[in-house]
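Other chains of the complex are left out, but the ones given are in their true place.
Going in written order, the chains are labelled A and B, and every chain counts its residues from 1.
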């Protein structure tokens, strides 16, 4: 599992490769946190290469969402597969996040 | 048995009667979670459990139970270990996660993270996901704190 971070225009795009779970959630928190400190304000997390997410992973997304909003930024999620959609629906987190079907739509939505 | 027209083999009694039990023990360290989850999910796949169960229900619920066992009891120091037992048939998975902690009040700890006031909380979704993704969740004490989850195979 790994996180790849790149810039696309003024958007920070984070690819989550593999699981987002208790064992690596702090890595994501830290990496995105570092970028926010450097001044990034638009963040897109792409789940097209993600396996499963546990409650710790969901917790990190919630905390990043709040932190980005507090700094006047915006967070978008893209490319959730059916299993991940189920997970967001079960936890009602689909109502908290702005979720796009594709990366392109997510980029346009900022 | 006529060699040129053998009688058809009867329906597969091997798969129908097979029961697989897995037992393992890991040090209380979250880095082992993925290996345990992968192992049990793979065995369920081999039993023909549907993809959604082997890719979502089983990995997520098992990760929750393991991380609770590891994170709650790790604080105790003293190199605690977590035991995992899985019992698999054609029809269901029963998996038990045993930690060395004193246990907890399952009903009392089960909150509802989907309530508006809880939605932005970072914690508190583990037991909820376990109950949502499994058919049955039990906790009892027997040589440790045992969390038992049962998932019926639904095709």
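One rule holds for everything that comes next: a contact is a pair of C-beta atoms (placed from the backbone, for glycine too) under 8 Å apart; a residue touches a chain by one contact, two chains touch by 3 or more.
None of the values given here were measured: they were computed from a predicted structure.
The full set of protein chains in this structure file adds up to A x2, B x2.
Following the convention adopted for this analysis, only the chains that are shown with their structure count from here on.
The distance from the centre of chain A to the centre of chain B, each centre being the mean of the chain's C-alpha atoms, comes to 27 Å. Chain A meets chain B in the complex at residues 1, 19, 21-23, 51-56, 58-60, 62-63, 65-66, 82-83, 86-87, 90-93, 95-96.
The touching residues of chain B, counted against chain A in their complex, run 30-31, 33-34, 52, 55-56, 59-60, 63-64, 67, 70-71, 113-114, 119-126, 128-129, 132-133.
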